[in-house]
Structures are given as C-alpha cells and as structure tokens.
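This report concerns only the one structure given below.
Chains shown are a subset, placed as in the full complex.
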C-alpha cells in the first residue's frame, strides 16, 4: 500500500485524443491522469487483490482542481502526488501537473477518496505500511 | 427490438471533448456515436432488460470504417443506421455520418455484433419483430 506524505511520480504522455480543438488538453482529462497516478502509487495488482479478496474499492467523493496552464500534444507530464489520511474514513490525494521544463505547476488538484465494500457501505481506509 | 433494413436516425452534437487539436472530431469517437445510435434504435431499457432478465448482451466482433470528411465543433450530426442479420449469429449494422447540410456521407462504418450469454458463450441473435 501507499505511504502517506511520500511523493509519487507518474509520467503521462499527451496524445491527440487528450487535446481538443482549442489546442490544449481538455480539462476533464486531468482527473484521469490523477487517477492513473494513484493507481500506480497503490499498484494495480493491489487494487485488483483488494477487490477480489476483500471486496474493497476506492471511490472518489470530492474533487478540487485549479488550472494555470494548458498542456499540449507531445508533452510528457510529470504528475506528482502524495496522500494524507483525514480521520479513519477519508484519504486526501494532492496532485500537481508539471509540464516538461516547467517552472510552476500547470494544474493542481485535491481528490478525496473513501473506501467501500461490496454492499457499497463506507469502511475505514485500509491500513498503511508504517 | 429493432427492425431489419429500417433506417434509424440519431443526432449527435459535437462538443469540445469530441475534437482534438487538429480541429476535427477524433477518429475513434465515431465508434461511440455508432454505438449510441444502435442503443437508441434497440432502446436502452430493452438492453437493460435483456441483460437482467435473459442474461444476454451484444458484443462488437468486427468493425470497418472509412473517413471522407471531419466533423467540427458545433455540428449536429445525423447518424443513419440500419441492420441486417447474417446467419443466426451475426448482426451487421451499417452506419453513415451526415454533417449538417452535407451532400455526401462524412464517415461510413459497418459494425458486426454477436450476442453472448452470462457465461460469455455465443448465442443466436434474439428474434426480431416480424
């Protein structure tokens, strides 16, 4: 499982289908990149195991995003992510998007996850490695 | 259920996220529009009922598409679709994309569907209304 406060890096290549005719990445797509970054931080195999063996899954409960600069076709974005628990039931992920050679963040986001079981009932966030 | 050889019309509005930075609709999206057109022809409620009550679902087996002209932001596309059974197991859908005021088809496609049950085994295409 993930470690709190550790910064995870994930690279996202921007393809044609990430952009729209305004020339930059369509705003909703950053939520996908954030999720891909979280999946790599936690590990897709671990997410599959959690679901298959324990019946547990993460669900997005709240989102905040702010946009300073648009990414363009050909960018290899660095998604920098870390997480902090908020009480037993909430896991806050902080995401930053850095363009190649960028001197400030292009996009920032906070995504709050909760954990549910097979009956879609809220359960505590699973334990982290100490 | 659908009628063979009947032409079904479905309108698709082109939004920002349908386009890419080249200015026209991203090519893969037409497969979505074709599927939306089929879902409206068959009826989403009927698709849900087929799955819930009979455990039957359609799966795409083959696709062919040809592109003559790109649709742009703001277009209200007319998707014209009809279907023909090919033997008991295959259902061929023929799709055309017409742009507003267009004098020829912008995109054409043929999508071959098969029908599977809950065990993902091939079953005959369900009967059509006579």
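As written, the chains take the letters A and B, and residue 1 is the first residue of each chain.
By definition in this document, a residue touches a chain if its C-beta (ideal position, glycine included) is under 8 Å from a C-beta of that chain, and two chains touch if they have at least 3 such contacts.
Quick caveat: nothing in here was measured; it's all calculated off a predicted structure.
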item: Number of identical chains in the entire complex, 2 depicted; value: 4
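Heads up, the rule we're going with is that only the chains that are shown with their structure count from here on.
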item: Centroid distance [mean C-alpha coordinates] between chain B and chain A, Å; value: 33
item: List of chain B residues in touch with chain A within their complex; value: 16-17, 19-24, 26, 28, 72-73
